[in-house]
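For this depiction, one protein chain was excluded, whereas all remaining protein chains were kept in their positions.
== chain A ==
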Amino acid sequence: MTLPITVVVDGVAMPGVAGQTVAGVLMGAGRLSWRTTRNGRPRGVFCGIGVCHDCLVVVNGLADVRACQRRAIDGDEISTEEQA
């Protein structure tokens, strides 16, 4: 009894289920990292509870959203590149 949803990650459709966090959708699809630091190091989930800010993504044009805290909504546009 789960409701499938689709989010768009960097222009590519990615399936998930309602109630998952954005990090849950990304990791469910096998992604382990999605952000790069100033020094070019990859980052994904570290703390999983909203404390470390390693997992930041852009959601529907809004930057600095913690992927591990934000519930994914059907149709969300997720970008892993910082926007200027």
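Here is the rule we use: a residue touches a chain if its C-beta (ideal position, glycine included) is under 8 Å from a C-beta of that chain, and two chains touch if they have at least 3 such contacts; residues count from 1.
We take it that contacts and distances are computed from a predicted model.
When the listed names "Branched-chain amino acid ABC transporter permease", "ABC-type transport system involved in resistance to organic solvents", "Electron transfer flavoprotein beta subunit" or "FAD-dependent oxidoreductase" are checked against UniProt, the chain not shown comes out as "FAD-dependent oxidoreductase".
Mapped onto chain A, the footprint of the missing chain covers residues 1-3, 17-21, 23-24, 27-28, 32-33, 37-39, 41-54, 56, 62, 64-66, 68-71.
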